[in-house]
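All protein chains of the complex are present and in place, except for one that has been dropped.
This part shows chain A:
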Amino acid sequence: MDLNYSDEELAFRDEVRKFLDEELPKSLSDKVLTGKRLTRDDMQGWHDILNNRGWLADGWPEEYGGTGWNAVQKQIFEDESCAAGAPRIIPFGLKMLAPVLIKYGSDAQKDYYLPRILDGSDWWCQGYSEPGAGSDLASLKTRAVRDGDHYVVNGQKTWTTLGQYANKIFCLVRTSTEGKPQEGISFLLIDMDTPGITVRPIILLEGTHEVNEVFFDDVRVPVENLIGEENKGWTYAKYLLTHERTNIANVGANKVALAHLRHIAKLQKIREKPLIEDPYFAQRLAQIEMDLDAMSTTNLRLLSSPDSVANAGPMSSMLKIKGTEIRQAINDLTRRALGPYAMPFVSEALDAGYNQEPIGPDYAAPVAADYFNNRKITIYGGSNEIQRGIISKMMMGL
């Protein structure tokens, strides 16, 4: 047991800091740290900078262009990137599809798609959920019917995050209605510009366009776009959901959000004194600090443990549950820290370049919107109730 960074780990941290100092554009980190909305170019720009440095694919095997970092190095990179105000890496191609391609894709698929994920040629989005298939994902109904060298796809996907920017979508489709629902699902890669695809925005409760509905109307998809075997898609889908675990607890981002909350709590006043000195508030803040401090160690411990591979499913479920609970607690307390100034909401104030006088404190604008937006995190990626079900089955055999 040693909680200190080794000399090599410290040297790595310095290297990461130097890189961020030199390569992360200030205009971008300012946006991130002040809670402004990011454009497609902002996100793609950071993706390209990381790719040029060879630091984009921290979860891939080295032979495909991965970084070869261990769990501690990944966490150092994450902590430093978040602290410096780097945008989050767009995960759909890099962290979700790529592990499936690497494990189950054909050589031709790997050779074609993996480089395109790295160099940004493709922006992927995820076609999993449907209006009638949320937590019960296996009940999905979008049909793919074989017709010669093509599948003909009909149906509807929903909650497609950043689908408005994507040129590709990976989809779970029903290729059989026999047997258990899980046994008739296939995993298809589809071009978004194929005739018959329509993307419609879904505006979220705080007014942003983050997710979409995607409609498929007789969409013809070449059979070579099938991953692995027909009707085995459920296996690949589950692999995708459990594989990318490094970041599932979002420890780095949570540390930054907590530091921001502390900062706000020192500036806000209650009866002429800093809010942070109010006993009720201080207790809530202390509870979150304690939870996150333990979480940081839980995260590294579980990810670096030898049985983390065998227990990937339930362990990532634990990290997801606790990480999202802590994040929502931070969002909740940050909202309450603002008092009445949580209410004003001038949507344009969240766009870069807005130069009017802020209403109330200059840090107030994104806070309530972030709180509402982050109610999603205990719902998406398998709701926390689904995660508890996974722990019950896989870890406890209940």
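Just so it is clear, a residue touches a chain if its C-beta (ideal position, glycine included) is under 8 Å from a C-beta of that chain, and two chains touch if they have at least 3 such contacts; residues count from 1.
Definition applied: contacts and distances are computed from a predicted model.
*Asks:* Absent chain per UniProt: "Iron complex transport system permease protein", "Acyl-CoA dehydrogenase", "Alpha-D-ribose 1-methylphosphonate 5-phosphate C-P lyase" or "NADH-quinone oxidoreductase subunit K"?
*Replies:* Listed in its UniProt record, the absent chain's protein name reads "Acyl-CoA dehydrogenase".
*Asks:* Considering the complete complex, identify which of A:K238, A:R336 or A:R388 is in touch with the unshown chain.
*Replies:* Only one listed residue reaches the unshown chain, and that is A:R388.
*Asks:* Among A:L24, A:M295, A:L350 or A:V367, which one touches the chain that has been omitted from the display?
*Replies:* A:M295
*Asks:* Of the listed residues A:L226, A:M318, A:A337 or A:L350, which contacts the missing chain in the full complex?
*Replies:* Candidates A:L226, A:M318, A:A337 or A:L350; residue touching the omitted chain: A:M318.
*Asks:* Need a quick check: the contact residues on chain A for the chain that isn't drawn.
*Replies:* 1-6, 9, 72, 277, 279, 282-283, 286-287, 289-291, 293-298, 300-302, 304-305, 317-318, 321-322, 385, 387-389, 391-392, 395-398
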